[in-house]
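Heads up: the structure comes next, in structure tokens.
Shown here is a partial selection of chains from the complex, left in place.
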Amino acid sequence: MRPIRPHPVRLGMVGGGSGAFIGAVHRIAARMDGRFALVAGALSSDPARAQASADDLGIRGYDDFAAMAQAEAARPDGIEAVAVVTPNHMHAAPAVAFLNAGIHVICDKPLAATAEQARQIADAARAGGARLFLTHNYSALPMVREARALVADGALGTLRLVQAEYLQGWLADDVQNKQADWRTDPARAGAGALGDIGTHAWQLAQFVTGRTPALISADLSSMVAGRAVDDDARIALRYEGGTKGGIWVSQVAVGQENGLSLRLFGSDAALEWHLQRPEQLIMTPKDGPARILTRAQDRSGSSRTPPGHPEGYLEGFANLYSDIAAIIRGDLTHEGRVPGIEAGLSGMAFIAACQASAARDGAWVAP
Amino acid sequence: MRPIRPHPVRLGMVGGGSGAFIGAVHRIAARMDGRFALVAGALSSDPARAQASADDLGIRGYDDFAAMAQAEAARPDGIEAVAVVTPNHMHAAPAVAFLNAGIHVICDKPLAATAEQARQIADAARAGGARLFLTHNYSALPMVREARALVADGALGTLRLVQAEYLQGWLADDVQNKQADWRTDPARAGAGALGDIGTHAWQLAQFVTGRTPALISADLSSMVAGRAVDDDARIALRYEGGTKGGIWVSQVAVGQENGLSLRLFGSDAALEWHLQRPEQLIMTPKDGPARILTRAQDRSGSSRTPPGHPEGYLEGFANLYSDIAAIIRGDLTHEGRVPGIEAGLSGMAFIAACQASAARDGAWVAP
Amino acid sequence: MRPIRPHPVRLGMVGGGSGAFIGAVHRIAARMDGRFALVAGALSSDPARAQASADDLGIRGYDDFAAMAQAEAARPDGIEAVAVVTPNHMHAAPAVAFLNAGIHVICDKPLAATAEQARQIADAARAGGARLFLTHNYSALPMVREARALVADGALGTLRLVQAEYLQGWLADDVQNKQADWRTDPARAGAGALGDIGTHAWQLAQFVTGRTPALISADLSSMVAGRAVDDDARIALRYEGGTKGGIWVSQVAVGQENGLSLRLFGSDAALEWHLQRPEQLIMTPKDGPARILTRAQDRSGSSRTPPGHPEGYLEGFANLYSDIAAIIRGDLTHEGRVPGIEAGLSGMAFIAACQASAARDGAWVAP
């Protein structure tokens, strides 16, 4: 069990007003282990809605994030960290404002909608006044962390094959709703499936293997008539030393609710993990039967209940938040497992390389 | 998504000091949806430990629950509800004290260690000043609630067969630790596997089918040398009208982390649910293929995220807490799905009937 | 791979005319490994149909089994073995006739419809002129044989819990067809689900564990109106030394096509096998992750193809036939794994004990 900690981190939020999906997820994740107290927010770009949402939550409401950054930085009891849960194109401005104000930023992925926005965030994060954390939540699930530990231990031998998939079906039609609208708008999203879920698959593979492909080749599609962003992407990967791999992401894969998976094959053993069975990690040594690892074998300590008491998406998100709280409070023990600005820039490079490769009919491009 | 609600219910806790498993679970469940604020506690029977635990949590600490009930009832900002998360034999005294003080009680299961204790709680609960809720958390999982709705809709036709299992392996040896000690002590636990997990299986079957067996026949075992309580129980069920069933619970089923399941067969269709795949409910109509229902088909609204974002044990527990908050705030919409004193008494009757049947070599006994 | 063998065993068949299910299965099983040649048959009690079926198969046809036994025994190229695939009440007469004629009998299960018939077969088999084999085919599947080997090796430690299930749904209604008619007729079948599938579950548990319960307690039902035999049976098992168990069989379990399974829990490890995933055997040691054993781990040599090339029902049946051919040809190496008269009598004792127990409301009865 996670030790009880006093003095929760004072947290603000930008975006995430009523009706938003990911804002509510961030709030639950922040609340789950009691290590954050949400106290302020600029929850909507519409001032009236921002204030109503703040009132609902019983927190200090702001009309705009710039004013919020300034005011909170000036308060002795001001926020120590802010969650930025706006659409992609609205990450950079608030992230830079809060970082410059010395307030840590917990930013939803992908880092930004454009390379220029990403550069601005990186500059501010690297200035050092405050830190940027990126919520690649899946990499905080216990069995994913155990997978990473096994790879780091050398349990797979030489890594040969990497296959990540992230399949969803919810954009199989020309859906019109708050979630779909900005995600299918190139200006707000930057990319389609590539940014929304492709960066998760990319980071998951990178996080577990500790490796980044040297070259990628991508084929992007927009399967739904009139869609201006990619909704299916098939990417081949080449790593230094001969390791090969693939990433397949789709948002038109009918019937797939949220099909993220990772499969690794090494010279000595294989690992397989699926988000839909998040508490199992299948490890198959070359010369023996497959083993179904569970949290009983997890060495990361990333859970709250005994194995067999299913934890999932929200707990993974909360693991990340709790690690962030620990880091903010000075405990850097697990810093290496919390994605930050480098992961964010890598994700942007992945998107750009895929788009460049696809524009050249699948030419191999360095990400 | 669950609507955002202001004015969380002020909550206290009895038991659940540092190191306790279920106390921490209750706190997460209460916190997850932001509908409770934990403000007071008598967290341990050891005064120093009680205070230290309260300080850790930043809440008002009490040495003993009786003083707490009195003091909190007297404060204008006193607690409105209290979670009782002590070992079974210590449910009755605090439950009665708080109920009599007009404070709602959220009690861990089983209701008590003895029939007499259960009666005392029931008397206090039925006096009407405050309500008792029992945390049969598994029945608050979305797919379990959908299973209940399908049975209520008549989707199964005439119910013929009911099979519930709850298999664990953690007591396969003579384990000595805080969790095991009181659970294997007849005085503190009342019963072994029967009380700890058998009542969950009993309530799950009852909750989903809406039916209670007329007669049961039990075979109880203590598989581990020197164990004074049952650690394996096999119970046959007979319902009015010819429906048959079985409950099998074990805490010596090596390798089973937390294997709760329910299978129902009717004249028209079957339902199957397993805690280890909590987000799936398999429904098989008599004349067609099995269907894998997910939260996309759930009609109970008992979740926070879209289907495919795995929710589990803690979310189920939180569903119960959120429903309790709603009831306390006057919204009785879903009252029927929150277990209360009747479920508690039924569980006690189940334990007693099993013990009576086993003592008579499996004679059929009315629960 | 199974070695190529010349001189197939000359085989006859009683029953199994066109339209019969199990006769065709026996023929495929006999043919699969090339170790039998079907050369004669009394395939139907209707002489015209018997001859037409024989002609279809290009074999010597007989009007009745008695004439066949006599004639074949007299021919220098007469059959060496006969498969008896008639309804249960028609096993004894041909089995006795062929055994007495010195021709080995391969008999479908259960052994007979009545204890008296079973006794007659046993007397003839024990006379020693020829042998009786019983086609409990499931116990010839590779992973079942590996399960047996693991138990024999002591891999489970002390056996504590045994749970066998065999669930089907095809008799959920008052079905009228060739397969259903005799199976639901007490005179022809002897028992319902108990005989048809219960004996498989009984033998499977016995075969794998090497143990027979000392006492059983049964609850039998006839769920379908007007049905004269049991279609659901729930049986509790007590073994010497404190091992407990259960068998649940049903033919009204809607949606279950052929759900045979076995679960064993010992002091050191657990085993789990399901017919619907016949090539996997899950073994979970007490202190480690579950292991998915496949034919790569099988030590019985009971297969034809490398692991991963799914074998199933027919191959299991063929394993039995091939072992029988080996025994007939004098290779007794694997004799212990081929069920014979003792298994048949044990199955009859199981049925009788269940019926006796059920008649006395679940009293414990020795099988």
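As written, the chains take the letters A, B and C, and residue 1 is the first residue of each chain.
As a convention for this text, a residue touches a chain if its C-beta (ideal position, glycine included) is under 8 Å from a C-beta of that chain, and two chains touch if they have at least 3 such contacts.
Because the structure is predicted, anything quoted here is derived from the model rather than measured.
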- Since all chains share one sequence and 3 are shown, how many copies form the whole assembly? 4
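Here, only the chains that are shown with their structure count from here on.
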- Message: Suppose chain centres are the mean of their C-alpha atoms. Which chain sits farthest from chain B?
- Response: C
- Message: Using only alpha carbons, which chain's centroid is the nearest to the whole structure's centroid?
- Response: B
- Query: Measuring from the mean C-alpha position of chain A to the mean C-alpha position of chain C, what distance in angstrom results?
  - Reply: 55
- Message: Distance between chain A and chain B based on Cα centroids, please, to the nearest Å.
- Response: 35
- Mind checking the centre-to-centre distance between chain B and chain C? Centres are C-alpha means, answer in whole Å. 43
- Message: At least two partner chains per residue is the criterion; list those residues in chain A.
- Response: 294, 296
- Query: For chain C, which residues are in contact with chain B within the complex?
  - Reply: 160-161, 163, 169, 172-173, 217, 219, 221, 223, 232, 234, 236, 238, 242, 244, 246, 248, 250, 252-256, 265-270, 284-286, 290, 361-362, 364
- Message: Using the touch definition from the top, list the residues of chain A that touch chain B in their complex.
- Response: 1-6, 18-19, 21, 24-25, 27-28, 31-34, 53, 55-58, 168, 170, 256-259, 275-279, 294, 296, 304-315
- Which of the residues in chain C end up touching chain A in this complex? 283, 288-294, 296-297
